[in-house]
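With one protein chain withheld, the remaining protein chains of the complex are depicted in position.
We call the chains A, B and C, going by the order they appear; numbering starts again at 1 in every chain.
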Amino acid sequence: MTDSPAEPWEWTEPTWRRHVHRVRAGRGLLPRQWPGGARCAVAVSFDSDHETPALRDGETRPGKLAQGEYGARVAVPKILDILRQHAVPASFYMPAVCALLRPWEARAYVEAGHEVGIHGWIHERNALLPEATERELQLRSADTLEQVTGVRPVGIRTPSWDFSDNTLSITREMGLLYDSSLMADDDPYELLEDGEPTGVVEIPVEWIRDDAPYFMMERYASLRPYTPPREVLEIWRAEFDAAYAEGGLFQLTLHPHIIGHRSRLVILRELLAHIATHPDVWCATHQQIAEYGLAHAEPPPPATGASR
Amino acid sequence: MTDSPAEPWEWTEPTWRRHVHRVRAGRGLLPRQWPGGARCAVAVSFDSDHETPALRDGETRPGKLAQGEYGARVAVPKILDILRQHAVPASFYMPAVCALLRPWEARAYVEAGHEVGIHGWIHERNALLPEATERELQLRSADTLEQVTGVRPVGIRTPSWDFSDNTLSITREMGLLYDSSLMADDDPYELLEDGEPTGVVEIPVEWIRDDAPYFMMERYASLRPYTPPREVLEIWRAEFDAAYAEGGLFQLTLHPHIIGHRSRLVILRELLAHIATHPDVWCATHQQIAEYGLAHAEPPPPATGASR
Amino acid sequence: MTDSPAEPWEWTEPTWRRHVHRVRAGRGLLPRQWPGGARCAVAVSFDSDHETPALRDGETRPGKLAQGEYGARVAVPKILDILRQHAVPASFYMPAVCALLRPWEARAYVEAGHEVGIHGWIHERNALLPEATERELQLRSADTLEQVTGVRPVGIRTPSWDFSDNTLSITREMGLLYDSSLMADDDPYELLEDGEPTGVVEIPVEWIRDDAPYFMMERYASLRPYTPPREVLEIWRAEFDAAYAEGGLFQLTLHPHIIGHRSRLVILRELLAHIATHPDVWCATHQQIAEYGLAHAEPPPPATGASR
Partner (left out) sequence: MTDSPAEPWEWTEPTWRRHVHRVRAGRGLLPRQWPGGARCAVAVSFDSDHETPALRDGETRPGKLAQGEYGARVAVPKILDILRQHAVPASFYMPAVCALLRPWEARAYVEAGHEVGIHGWIHERNALLPEATERELQLRSADTLEQVTGVRPVGIRTPSWDFSDNTLSITREMGLLYDSSLMADDDPYELLEDGEPTGVVEIPVEWIRDDAPYFMMERYASLRPYTPPREVLEIWRAEFDAAYAEGGLFQLTLHPHIIGHRSRLVILRELLAHIATHPDVWCATHQQIAEYGLAHAEPPPPATGASR
């Protein structure tokens, strides 16, 4: 990943500056208020990966694949029910292979009023791919989702949030509205490429607001679901409460095959119920948040590098 | 584990479809109600592995083996007492080597009314074995259990839930009633092999409802018993409560040498006491669940691939 | 660690039987009651390893060594105070190198009425050593402790509980009363070597009742102190409560450089205070437990292999 044989402590100043400035946070895109005068926005998302993270690793054991199958078979219908009950529109990021395996699932998302976004071909890791391969897969993924659902996706979440040095330029080429894979802020911002504003909105994510770090189980690695679900609920509640107090965005990333188990859906229901007790909250898709943020943000400050 | 030199993102559509469809969940086998009008079934199981996971890895240090010996020496008698006090029949999956080391233990399970099922020869990992070796060990294991206990096993739980591409066809050859190693649902279902119904019932398991992920200790790896037992009890209680509310199956996998310690048996007792406060619960062996599910399930829906 | 090129699932029956029977639990050594009519015995121990686990790995960075130094400099004086306040005699297992680095510490243990036992030369891992090296180091360690403290140790705890195939025969050669490194029971038992009673008492340990699994921190591995101390206290309290209810032994293994921090000594104090609220508890050194168990145990049952 280095561009020279030198050790990092031997890098010249232009080298480390270039790395740091390759993709960077620009002006904040938090509007004064959200639609309807809401003081806080909530963006719930699901990465409907199912079997693809296993396939991506060449892992084809039936046991591992069945774990992913659970997401499609059991979790998705329950999740759609919960979202309907709480009238929460969500964004579903779906690898194209998943959309081809179960086109009815992709269409069900759209029919229920949710967004479907790009999430790679087979959950490939972009940072390991040549640029041409990454571009071809990202384009093919968008085409596939459009063919299956009838709606052209406008946003991308890179699989495993593995954003390569080329992801942003491919995303710009494709004319996408937003990315949702980076972590430089809690609130939406504009992406800079080599220091230049791109017009691409970032809807930032965080491991803290992701179910996988707490609950993932990898039999032959050391990942275990060590954190109790009710403690995870406390964490997400604290994230929302602070977003509400600040008047910001609360963004959440879940996976049907992880959160969709009986003992874990409990906390999704409780979290949505907690949010519902607050007035002035706008629950929206990532697309809606990006569009609104871009349209209503303050004009950009003079470029100092010290944004915000 | 891949069948071609190509990277997974280069696989042709028939390749990834074949992998995903090798072993898959078919029609659900949840009856309208369980025997006696029960609304919820409870299937408790123990993998009586004792020393065999260590031996399987060629690990013969006395310290490691003593950890397994604890299961047979201290934990099993206490577990049998607890099950008797709560009148809960359970399923014990026992590697054949364990049944040969302590035939009295295998017989004690049967005499107390519990089921004994196949769990490999020496807890070998099926996915690492040639098909012929896997078949020979699985057959020999069934024969050994029958010779020791006088009862022919009708179900299998693969050691480490390591279900190979060949496990299902071997299981069909042997005419077994059920498998209990996969995770595509919470409730029983019929297994499909290459898309075809097999008549083999799956009693699904989950790491969530297993004691090992939370409590396992591997000195020279990074596994530690980080989750407090009382938090694990909360998780299992939430799993049962949701199964009860849905009218489904609550299945649990425990290991004598893991759950059988003083501070952990506390939560097994509390869990069974919690379950006992609910009317209309049928506690049964995996065999009973499989037989009843198969006999009373709804007729299969037309084959669309989108079961349920 | 295998004695043949065969894979474990190819081992002959004599092979796996020989491994399992190399060192095994024999008759239980739990007396009907403990001295003074006590119904429960408590054996608290400390492995005073300080810098030696780091040195054993050739790890000589000042940062790592300072972590061990904390044990001797800060933790030991506080621990001795706590034990004095609760009038609890304890067993300290000390690598010989530690006794040479700080002879005054080893003598302070003895002067306060505690036991000092063998814990290797420099916390070496026995299972990696040739038999002759293991023997020489174990003998030299005993001689060193005797020279420093004036008392010949009668028990051994193998460093890292790494008990080799030769440890028991060396321990017998040395005429030791007991070992405290194995885990086949909660209560004391007699060790069998190749099926034969040895007269050597085992005071069993468990990772559950050890501070290291919950609290150890290895910067360049994945070990972190993830479990909150107050949850660890709950676990140990549950272990004691069950030992008290059963009329058994509660044994605990702590490390000054781990438990001896301000936020962790809180739970040691609370645990000892909890124990102190129970009548009929005998707090004793491992040596005292071993001697009393050996002298007052029931006569051995006929040798069936199915002990207890």
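What to note about this one:
Everything that follows uses one rule, which is that contacts are C-beta pairs under 8 Å (C-beta built on N, C-alpha and C of every residue); 3 or more make two chains touch, one makes a residue touch a chain.
Please read these numbers as outputs of a predicted model, since none were measured by experiment.
In the full complex, the chain left out of view touches A, C. Of the options C:31, C:89 or C:229, the residue whose C-beta touches the omitted chain is C:229.
Of the candidate positions C:37, C:58 or C:279, contact with the unshown chain belongs to C:58. By the touch criterion stated above, the residues of chain C touching the omitted chain are 51, 55-63, 65-67, 69-70, 73-74, 77, 97, 100-102, 104, 121-122, 124, 129, 133, 137, 217, 219, 222, 224-231, 261-266.
With the whole complex as reference, residues 1-3, 7-9, 11, 13, 16-17, 19-20, 22-25, 127, 158, 160-165, 167-168, 181-186, 204, 206-208, 213-214, 221-223, 226-228, 231, 234-236, 238-239, 242-243, 246, 305-308 of chain A touch the missing chain.
In this text, only the chains that are shown with their structure count from here on.
If you take chain B and chain C together, no chain is in touch with both.
Taking each chain's centre as the average of its CA atoms, chain A and chain B sit 35 Å apart. If each chain is reduced to the centroid of its CA atoms, chain A and chain C end up 49 Å from each other.
The set of chain A residues that touch two or more partner chains comprises 222, 226.
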